[in-house]
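I have a structure here, written as structure tokens, and I will follow up with some questions on it.
Shown here: the complex without one of its protein chains, the others still in place.
Let's turn to chain A:
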Amino acid sequence: MDPSATGIQEPFDLIRLSLSERVFVKLRGDREVTGILHAYDGHMNLILSDVEETIMIVDTENAPDGTVNVAKRKMEMLFVRGDGVILVSPPSRA
């Protein structure tokens, strides 16, 4: 087997190998969350704990373009509906 493949046959294997790990999730609407992945399903519905959400807000009204305000908030436990998910990145395992 290709050593770089590390036993990944389908994309969901990447998620399965990230259970109980901290993952980065990019969501629609310029939002990102990081949290410990507890569960997922085929829709990419996710259960995360110890979550920090980052919301990027581009202020086109008052500020010159390029200015991005960032809002953060923390949540203990979060259900993410799968259709909002763009990208999931597991912790980099060297």
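The criterion applied here is as follows: a contact is a pair of C-beta atoms (placed from the backbone, for glycine too) under 8 Å apart; a residue touches a chain by one contact, two chains touch by 3 or more; residues count from 1.
As a working rule, contacts and distances are computed from a predicted model.
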Among "DNA-directed RNA polymerase III subunit RPC3", "U6 snRNA-associated Sm-like protein LSm6", "Ribosomal protein S7" or "AP-2 complex subunit alpha", the UniProt name of the subunit that does not appear here: "U6 snRNA-associated Sm-like protein LSm6"
Missing-chain contacts mapped onto chain A: 2, 4-5, 8-15, 24, 44, 82-83, 85-90, 92-93
